[in-house]
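Take a look at the following structure, please.
Heads up, one of the protein chains got dropped from this complex, but the rest are sitting where they should.
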Amino acid sequence: MSTLAGGAADWIWLAILLPFAGFLVNGALAFLRPQSRRLVSVVGVGSVAAAFAVGVAVFLAVLGAHPVEPYVRTLWSWIPVGDLRVDAALQVDQLSVVMLLVVTGVSSLIHVFSVGYMHDDPGYARYFAYLNLFVAFMLVLVLGASYPVMFIGWEGVGLCSYLLIGFWFEEKEKADAGLKAFLVNRIGDFGFLVAMFLIFSHLGSLDFRDVFARAPQALATGGGTVTAIALFLFMGCVGKSAQIPLYVWLPDAMAGPTPVSALIHAATMVTAGVYLVARSNILFAMSPVASAVVAGVGALTALFAATIGLKQWDIKKVLAYSTVSQLGYMFIGVGAGAYAAGIFHLVTHAFFKALLFLGAGSVIHVMHRAYHHTHGHADAQDMRNMGGLAAYMPWTSRVMWVATLAIAGIPPLAGFFSKDEILGAAFARGLAGERFYLLVWVVGLVGAFLTAFYMARLMLYTFHGPNRTGDAERAHLAEAPWVMTWPLVVLAALTVLGGALNLPHVETLHHWLEPLTARSAALQTTLEPAAGTEIALMTLAALIGAGGIWLATRVLKPEALQTPERAPRETGFAKLLLEKYRVDEIYSAVVVRPLIWFARTVLWRGVDAAVIDTAGVNGSAALARGFGWIGSRLQSGQVGTYVVFFVIGAIAVLAALLR
Amino acid sequence: MLLGPSLAVSAILFSLGVVGVLLRRNAIVIFMCIELMLNAVNLTFVALSQQLGLDGQVFVFFVMTIAAAEAAVGLAIVIAVYRHRDTVNLQNINLLRG
Partner (left out) sequence: MTLVVFWAFAAIAIGSAFLCITRRSPVASALWLVNTLFCLAALYVLLDAHFIAAAQVLVYAGAIMVLFLFVIMLLNLGHADPSDMKGPWGRVVAGVAGLVLVSELVVLRLAGPPGDLRLPPGTVAGTVAARGAVRAVAQPLFEGYLVPFEITSLLLLAAIVGAVVLAKRRL
């Protein structure tokens, strides 16, 4: 038995309560005194920082106790119905503690950044209220001890995502983006629910402890049931973590404030899908088909999104597609059975992607300020309006280069180790006989090359070359406020050092997570590649990353860029990439419009108006009127008729009495 | 010994009375059929009193009294109705119509 009881782990619920209390206070302030910025900032940042402190305490407890079994802290009995027993319980184990630290830590930095970024926004208190609520729900998601509790968090972060994407809801586009995110997520959530039903009906429980203990005995490895469960769970991941075909909400989600994009759509919410697969690793390990699907979808998404990122002009859209692509890599990792590698990339990606988004946020903030001074109306997010900003924003430029090198996979930064480990796992699995994973590996390598290329492109167009912002604006370009810049520095430091979490052969994180992944590892066949092969693979990955950056500097000419008004129209394949393969248009034509037609014509006119209104409501009224008419005919006033009925009734009663 | 046949006759007379009530439209004739029914019941009482004691005959006595009172009042009502509607045909007496 673990020795976590009675220690800091018992207070784990504080980590959720503190941000939630922050939400309540900030929410009240949003109604009462929206202008009290200082109080809102203190409550907003303080509650999440306090949650981080709780996380550190719990982490130290787990570090000291080395538990073999997860520790479940039950708070109250939630659903005791028949055979179903679900408690409001939180689970403290190695995986949830890692997620707890990442979520609260990165959240704290982003909250600090938001103090500067959202300073002039009238909805300041509302923003922090929503952000705190998001952190609370995200923690429910990662700390939950059963699928339903996790699902509460799952839905809750979806809600907060909707609220925050549509934060500036007065603009219809932004409100629509929030709605799109919520609706597309709902499709995935359906899969999650079906998976839960299957799990309960076959395994009799929804608690993680019970499910993962019973699954190997109750279900046939590689059988249809466990494959179905895993695939439906993955369907939820496809929605929440923006994989093909449900990724379409994430680029639109860039309509929200940039810190929101950094927190929710880079570091935390979208990684919930990866966490789900890692948590349910035994189920995925028992179904090679589902794992292959996960890895395949991840690889395809990684490549597909990277290609789109090559041609986007909006700086946030590039980063959005980059996120989709990197999430694909995480799924390659967990699909190939390297759950620790997937989580490792999740952590490093949280660092450098948050850094990239916050850096982009700084850039956008500065651009907006410049345009504000000159009353210009150009798009502050279009890279064609930027250029040469390194001269004006040195710190931002430096930290973003750190992040770019990390995401491109240049050693010794964190991204190199995590991406390499994922690709190595795929390669090893391919070597062991499952040829499909070799294809995954190749696709991953191509994607890595493209990643390096488009990230370098982003840096070149934004920070280097001549400045295209305009002469009047240039006077106002300067570094972002220090409150916005120092979180970037912290994240940059984490990006540099983060690789130490799971260095090859030392594999700290892998060993840390071993109590949770050991059973799955036993089910897999991997060949440890020879030491020489490993070094070759690492070198190959590094070369690909460097090559991508080099090619970008060679091929792309920032000097030749024109501002959007004067830019030539795109043609051919470039146009297709810019229009993101017109996927949204395809969805609209194939799915959305037929659905609306169906709803309007069949369901509204057909079912609602004709069947329910006419036949149902009016029909039953007519029926009642008919019966009433018949009844009224009985009231003829003819005593003779009454007598007849009277006598017939008496005869009938007599007959009944005779029985 | 006469009990069985008496009860049979009584049953037939009672049914005839019911048929008459259902068959006729004239209020007074319906009344007469009701009197027929009462007499059938009287016959039952008397027949059973042969077996069970003289209480049956006492009962018949009361029934006759009540029938007399009822006939008086009922015919007074018929007269009153005739004065208002100029008919005793039940079809035309339909002020109770709902």
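For the reader, a short list of remarks on this structure follows.
Labels for the chains are A and B, by order of writing; each one numbers its residues from 1.
As a working rule, contacts are C-beta pairs under 8 Å (C-beta built on N, C-alpha and C of every residue); 3 or more make two chains touch, one makes a residue touch a chain.
This one's a predicted model, so the numbers in the text were calculated from it and none came from an experiment.
Although one chain is not displayed, its contacts with chain A can still be listed: residues 640, 644, 647-648, 651, 654-655, 658. Although one chain is not displayed, its contacts with chain B can still be listed: residues 1-9, 11-20, 22-26, 28-29, 31-33, 35-36, 39, 42-43, 46-55, 57-58, 60-62, 64-73, 75-80, 82-83, 88-89, 91.
The rule is short, and it goes like this: only the chains that are shown with their structure count from here on.
Per-chain Cα centroids separate chain A from chain B by 91 Å.
Looking at the complex, you find that chain B touches chain A at residues 18, 21-22, 25, 30, 90-91, 93-98. Of all residues in chain A, only 632, 634-640, 642-644, 647, 651 touch chain B in the complex they form.
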